[in-house]
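Some notes on the structure that comes next.
Shown here: the complex without one of its protein chains, the others still in place.
Letters A, B and C mark the chains in the order given here, with residues in each chain numbered from 1 onward.
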Amino acid sequence: MNKGLEKVMDLSAAIGKFVENGCHMCIGGFTVNRNPMAAVYEIIRQRKENLHLYAHSNGQGVDELVGAGCVDKLEIAYGGNGKFASTCIRFKRAVQNGELLVEDYSNYQMTLRFQAGAMGLPYLPVRSSLGTDIVNKWGFSREIRNSDPKIPDDKLIVADNPFNKWADVEKIVLVPAINPDVTIIHVQKADSQGTVSIEGLPMADVEQAKAAQYLIVTCEQLLEPDEMKKQSDMNQIPHFCVDAVVHMPWGAYPTACYNCYDYDPVYLNNYGKFASDDQLYREYLDKFIHGTPHHEAFLELAGMDRLNAVKADPERGYAVNLDRR
Amino acid sequence: MNKGLEKVMDLSAAIGKFVENGCHMCIGGFTVNRNPMAAVYEIIRQRKENLHLYAHSNGQGVDELVGAGCVDKLEIAYGGNGKFASTCIRFKRAVQNGELLVEDYSNYQMTLRFQAGAMGLPYLPVRSSLGTDIVNKWGFSREIRNSDPKIPDDKLIVADNPFNKWADVEKIVLVPAINPDVTIIHVQKADSQGTVSIEGLPMADVEQAKAAQYLIVTCEQLLEPDEMKKQSDMNQIPHFCVDAVVHMPWGAYPTACYNCYDYDPVYLNNYGKFASDDQLYREYLDKFIHGTPHHEAFLELAGMDRLNAVKADPERGYAVNLDRR
Amino acid sequence: MADYTLRELMTIAAARQINNGEIVFCGTGISMLAAMAAKHISAPESVIFFETGAIDSKLEEVPMAVADPRVMYATSVNGSLADAFATMQNKKTGKRVVGIMGAAQIDIYGNLNSTVIGDYHRPKVRFSGSGGACDVASFVPKSIIFMQHEKRKFVKKVDYLTSPGWINGPGSREAEGLGGSGPSTVITNMAIMGFDKITKKMYLDKVYPGITPEQVLDNMEFEVDISRAGELDPPSMDELMVLREKCDPQKLILGN
Partner (left out) sequence: MADYTLRELMTIAAARQINNGEIVFCGTGISMLAAMAAKHISAPESVIFFETGAIDSKLEEVPMAVADPRVMYATSVNGSLADAFATMQNKKTGKRVVGIMGAAQIDIYGNLNSTVIGDYHRPKVRFSGSGGACDVASFVPKSIIFMQHEKRKFVKKVDYLTSPGWINGPGSREAEGLGGSGPSTVITNMAIMGFDKITKKMYLDKVYPGITPEQVLDNMEFEVDISRAGELDPPSMDELMVLREKCDPQKLILGN
């Protein structure tokens, strides 16, 4: 019986195969957590461009993709990175310099848009944003919308409750589904057929994964299907949703991966310094990303001492007493 | 600190407090699995009536509530019980005798109606049932609907996709939210504050639970909150959704509870015989339900040998080699 | 030639319809057995999945309901009902799903009734109702239907249209706004019925050994094209062995 081994591939092959210039894509995780950073860096290395990115609050990964010039258009709820960047620095610059077209939603709206995609629906209703500029101000003009069949004609639609105030609701906002060409997530465990187990908060990864045409999973541990089946209740994404499985330990570094490692405050603070200056940022890209052929080399450059410092306490799932200033 | 112990109560108190005559309610589980049978029997014992019941495929519990005459109106997707009843017997009789007003939906539609309630939305969209009698034939007349503020004015609404064929969809069915007065579920584990852990398939229990005004949880094991917090990723319902926690081992018997016990083919086959004859069924009710003061007495009547026979194999979660003819 | 029962023949006939890599939505009974057999015979990478949310269960014993705890053991994922149906409505995974269903009545376009005989509000006979069948029939690109060949079951007009087939023929699913496709195959106790690519009308595809096309027609209220009818290859010894030994050794579904 075929064990689905043809889904297991290395990262550069997976990015090369599924991430095309101009494609619509998204990444999993949230701010400093479980961003598929190895995949993000590989996208930058392969100099992908004109990406249309969907994000709720994907933080570090989004900022690096934007900073490297891979992204043309961005639909987003939150471009911040916790304590490390109240507004993501390269994102902020790119918008202020007019280098990035942005359209704003709320976090729940972006989540529901992925969920609509995952459910095979054209939209989902939500009660937030009525009376706000999220409804009134559109990032993409009618002209852009009409010229691109991959962008819905309306940013969102305010509608009356068709069920005559049922559930005490009079008006509702309809947000259009997102079906990305590619979603990339990083998880603790996957098996060779593609079944995925996420530990700790799943964020919106499951919805993002199921909404996608192609799904790339990078994982800390690559298990045999029989092993994964011993923990059925802990698995969230069925193998038939998955197109590529990449075994990539430390694949979320410098963001955290619960039960495996913490975010690295040293790397993220340094990143903040580089990101605040265009020249320094170019040097950062040249040295850390383009200067390393793959994630293993990147990790070596970041330093084994950093990896040791952020290793998770086995009970708590994060690095206890990590210096996080 | 208050440990939430005021939520822990005995079954008759919980049913007495939250299940009122005429209330709109639903139960968890699916056909022969994890029906909150102890609660169902207690509702029958307390002779509740005029209940408005919502069910997807809740099987045994629904048939017993209907058979005992507790139910006036039923919104349902499936009134069967696996191999034990291709159509639930008392349900079939009640409908054919005009003793029960029924309105039909599909399983996904009922699930989405609970989900809409859980999400605080008036409805959710779905692509099923276009062109069918689920759309065309309504169980409750306009007159009934307009006279009862707890029933939506429309069974469902067929609408155009407001996003102009986005996601290749032209038409969509909108199904109205359900917010039951009471939901009752039976689970493997709960803690004294109410946090719930369901093992194996959760069915639509989580959506049903979160949609309700009041939520009663009966559980095989009642744990301390600190114990439940050791398995956060296995918990699905937060304590603040829960109003009553009842420690009720064998609370799903004669239906199954994964990892604890199997369904009991002997009981269910006998039930089928009783249910097929009105006189026998009255005797069944008198003996097994009204004749027992509580679930412990009911279990004793069913027989310790039956409980032993259906005990789950610890690895497989069901009773291996159980005689299921 | 091997000895076999009608039930075995029907199960094998269905199993042969399942292609490798397909995700098989099945109910209990014979449909589940067909999916299990296919997985053992010709479609090892097909995935059995139940509307209750269980994916790729390790079926050491035959479940007697889609909510049987036996479907929950060693699954890839134990999802919810919402997850299960979304898998079929989803644009990517839905394309790979094959639905297997049964019903009380079927018409020439494969529309199914599993709700009532007679008036909806005061039925002569009440059945279980849709369950997930209407959803499956609405969403998936391919479905197989098990039926008994009887006049009262193969009817000119279903008393209640529970699950959409090809509705009124070509273009009518699209006109209603449905995705997916109507049924591809009906497997009965006498024959295998297909649906014409153009007219979407049922036709007689294969009769079982010993059955004539006329006998099939005698058991239907409506006429179908019998001009293409051949005879079904009986189950092979290998197929039967897999079915009997690996799929239902207790004969819970195959019977004695």
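Here, a residue touches a chain if its C-beta (ideal position, glycine included) is under 8 Å from a C-beta of that chain, and two chains touch if they have at least 3 such contacts.
Keep in mind the model is a prediction, meaning the values are calculated, not measured.
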Visible contact partners (per top-of-document touch definition) of the missing chain: A, B
Of B:Arg45, B:Arg93, B:Lys189 or B:His239, the residue in touch with the unshown chain: B:His239
Selected from A:Pro36, A:Pro122, A:Pro152 or A:Pro202 as touching the chain missing from the view: A:Pro202
Residue among A:Val126, A:Met228 or A:Ala302 that touches the chain left out of view: A:Val126
Residue numbers in subunit A that touch the chain omitted from display: 29-34, 56-57, 59, 76-84, 86-88, 91-92, 95-96, 98, 102, 104-109, 111-112, 115, 126-134, 136-137, 139, 158, 167-172, 200-204, 206-207, 256, 258, 262-263, 312, 316-318, 320-321, 324-325
Absent chain, residues of subunit B that touch it: 1-2, 4, 118-121, 179, 193, 195, 210, 212-213, 225, 228-230, 232-233, 235-241
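One rule holds for everything that comes next: only the chains that are shown with their structure count from here on.
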Centroid spacing, where centroids are CA-atom means, of subunit A and subunit B in whole angstrom: 38
Chain centre separation in whole Å, for subunit C relative to subunit B (CA means): 27
Residues of subunit A touching at least two other chains: 120-121, 179, 233
Touching two or more other chains - residues of subunit C: 72-73, 78-79, 89, 91, 139, 179
